[in-house]
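To start, I am sharing the structure in question, which I have written as structure tokens.
Removed from the display is one protein chain of the complex; every other protein chain stays in position.
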Amino acid sequence: MISSSSSRPAVEVSPLSAESIDMIGLLSGAHHPGAGAVVLFSGEVRDNNKGRSVLGLEYEAYAPLAIRMIEEILAEARSKWSLKIAIAQHRTGKVTVGDTAVVVITASAHRSEAYAANRYIIDRIKHEAPIWKCEYYADGTKEWSENCNHQ
Amino acid sequence: MISSSSSRPAVEVSPLSAESIDMIGLLSGAHHPGAGAVVLFSGEVRDNNKGRSVLGLEYEAYAPLAIRMIEEILAEARSKWSLKIAIAQHRTGKVTVGDTAVVVITASAHRSEAYAANRYIIDRIKHEAPIWKCEYYADGTKEWSENCNHQ
Amino acid sequence: MARKLRAGEDKMTIHVYAKLKDYFEPEFELEETIGNTDQLQEALVRINGGASELLSTCRFAVREGFIDNTFKLEEHDIVVIIPPSSGG
Partner (left out) sequence: MARKLRAGEDKMTIHVYAKLKDYFEPEFELEETIGNTDQLQEALVRINGGASELLSTCRFAVREGFIDNTFKLEEHDIVVIIPPSSGG
């Protein structure tokens, strides 16, 4: 999680969290005197999906591999876009409507890089990291998401 | 500033602020049960530009027109991408290195729309709104930015 | 910005912003009769020729709306001259 282009101590952010994501805390720490652009993405639990009323989600991860893959994705993005800051954290366990399920923060000199890297990181985490979502519906049923690529 | 697709009371955010931007407060209010994606952009003052050491900036706006244009840009983005939330606030007056000069927050059902709309809003504000930047350099000089389109 | 009503005065008021303030006062009046933005630009270049290039990139606004050269300026108008945004 060390940004090699930063002269400040890097914030150590665990890629997985079983507790509420402290989005405000993460954003507050994500400033850098050489970064003119900070982009934050927050993936939040919606009250509906594909026409069904959703009460909440549960995320399950194969933790050791998920952590390593997220760290590798962040390192790759940092290098590719010369980012000053790149952090990501994904929830595990139960999350309810409105909760943040995943947050990605990128910071770079100019804004094109921060946007592009942010999108790249979340797309790769969503598609590649071994993290799975189970939806709990208002009708009492639940279902593990299968490969649904809408974004 | 009213999001027509929202059933909640919209937060009234002034497009221009002579005081520090309360990014955390704006982000904390930018959640919606139908929005699975929130994207925040923060434009921050860098300590350098084009090889020159920068101490701070001063933003000047032709306020009535700037406010109207930003509100129109937000309304257009809300409609075009069916956003649940679209807010923007730009600083006026003196800002120092690390300060937030402009913030844009978008929220939508899926992430593609939130990213695209966010980028659209900041690009149009930067290029069209009558807001000008004066850079104050470490060598004691200052200079009004002219049309520099790097992003 | 409240529109100024000045009984008995027929001078056009000019507001300039940003880099234009390196060439003009932020707010000043013009004595001459100006009919459109081309004539206004010419009058301003006569005051300070150094601003010629910058003025050619500016837009003009009256009553908080953009105008072009087809707009008939009147003597009591307040004209705002708007340099290009920095875009950065």
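So that you can tell them apart, the chains are marked A, B and C in the order they are listed, and the count of residues begins at 1 in each.
Heads up, the rule we're going with is that contacts are C-beta pairs under 8 Å (C-beta built on N, C-alpha and C of every residue); 3 or more make two chains touch, one makes a residue touch a chain.
These numbers were taken from a predicted model, which means no experiment stands behind them.
Across the entire complex, contacts from the unshown chain go to A. Shown as candidates are A:Glu60, A:Glu76 or A:Asp99; the residue that touches the absent chain is A:Glu60. Interface with the hidden chain, as seen from chain A, comprises residues 60, 62-65, 68, 126-134, 144-151.
Throughout what follows, only the chains that are shown with their structure count from here on.
If you average the Cα atoms of chain A and of chain C, the two centres end up 50 Å apart.
Our note on geometry: chain A versus chain B, Cα centroid distance of 23 Å, whole angstroms.
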